[in-house]
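Other chains of the complex are left out, but the ones given are in their true place.
Letters A and B mark the chains as written, and numbering starts fresh at 1 in each.
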Amino acid sequence: MAGSKFAYVRNFELPDPLLPGAFMILRLDGHAFHRLSSEHDFTKPNDERALQLMDHAARGVMNEFKDIVLAFGESDEYSFLFRKLSNVYNRRQAKILTTVTSMFTSSYVYHWPQYLPDTPLKYPPSFDGRIVLYPSAKEVRDYFAWRQADTHINNLYNTTFWALVLQGGETTTQAHETLKGTVSKDKHEMLFSRFSINYNLLPARYRKGSILIREPIPPAAQAHSESAIVSPDVSTAEVQAASTPALKPEKKARVKTTVILAHCDIIGDEFWASREYLLAD
Amino acid sequence: MAGSKFAYVRNFELPDPLLPGAFMILRLDGHAFHRLSSEHDFTKPNDERALQLMDHAARGVMNEFKDIVLAFGESDEYSFLFRKLSNVYNRRQAKILTTVTSMFTSSYVYHWPQYLPDTPLKYPPSFDGRIVLYPSAKEVRDYFAWRQADTHINNLYNTTFWALVLQGGETTTQAHETLKGTVSKDKHEMLFSRFSINYNLLPARYRKGSILIREPIPPAAQAHSESAIVSPDVSTAEVQAASTPALKPEKKARVKTTVILAHCDIIGDEFWASREYLLAD
């Protein structure tokens, strides 16, 4: 074959398998989203449409990768947890990492007009990604707690900051100055006393982030097909329209799963105790 | 800080620097493009619009990454060569790999309507990617020769195959059968004798693939600003509208560069001899 004398260059492609038996978490971050949000006039401190678009893109990834059992999104980032024993693409790092990143990006651009119909996308946005391995369930829980705590801290800050600017008439410089050295309690009080905002009544989406959970559809529910599956501790949940086959494609009867969106607490025990399968083998 | 007791999970993010001094080639491949081309009725054996869209997306990547000095595209794949001493993102593998993959994908989706205005995109397409390191210039040349030889082989086969099907009235099964065991010369003759097609007169884009070359703009040309820079061996070239600053951002005066599209031979010596800077330090 004509190409054969050059084909030796393939020998430079080295294997990159991820350690078996460890949990994979893949995190995506928006690239230069400060500019993106500013050029497209995202609402401050949160733009619900843009957040819903992120959730939609994440759900698209989960529809393709049945081994992703949980995802968490806030602002311009999203984290995906693969089930512990996933053997997707034989655990080849670059293959998994790039395919997920590409699918998410593609979905984000594709569905933009659906969520921001009056705001044409001015240029193609992008994301970067990484995979981090965690040996144990405890670390996985702490990872998600870390991201949700971050959501809380950022959102409380941003909410107060933009109240000072948009309602309080401060410049952004003044607002940063006003907030310097304040702790959580100070910001809660500032919001309440000066702007009559009860932080705890703000939408859970902003305070808790978005949690996408793959849940098995009980056989009964499957019979009724599209009925809603909402576990009681899920404060806000939307049911995915199309249920999807998944999780264990081996001979045994496939368990049908659906992907639920929630904005609930994932730092405490309750979330995990009622979903032990998320961290199981 | 609230998040600090969980922040230890960051310690699981391990460094992934690529070996300095080696050439990086990043190759993207379309994910399930057989289905994409079929669902969107791509012209057989080549859809010029879809190929131009690939070129556009690749050019977008090169506009962002000034350290990419050369790219080669065929069908649903694109390869990018970074200059040898590139220190982009401190050579962090996942960062480089995902950012490029994401930008390319985003651009592909974003610009689709411009190239296939009558064919709405039915769902978000995606790409996977990998980075391969090559220690020496010889291997880099052989890498690109490998891809261009592959383009030739595939295109000759596909051109003959679709002539048999579309003009010769064969089924796809029959056409595969007809071509079994044939060599290059047989296909050339078959094309010429049965379908009056002189393979060598077909568009260079199909036969040679797309080559995107970063070229320095000579100071004189810079003065005249947008004038075309076409080196004599470039059979087909389009000049990038906006020239871009680049390549060596250090104190010395930046050399302005432009990205040229060509469909020329890159297997022989001529291409490389006239562009030694591509493989230089």
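Assume a contact is a pair of C-beta atoms (placed from the backbone, for glycine too) under 8 Å apart; a residue touches a chain by one contact, two chains touch by 3 or more.
This is a predicted model, so every value here is computed, not measured.
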Total copies in the full complex, given that 2 are placed here: 4
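The working rule: only the chains that are shown with their structure count from here on.
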Subunit A and subunit B: spacing of chain centres that average the CA atoms, whole Å: 32
Subunit A contact footprint on subunit B (complex, rising order): 1-3, 6-10, 12-13, 28, 31, 60, 94-95, 97-99, 101-103, 105-111, 121, 123-134, 139, 142-143, 145-146, 149-150, 152-153, 184
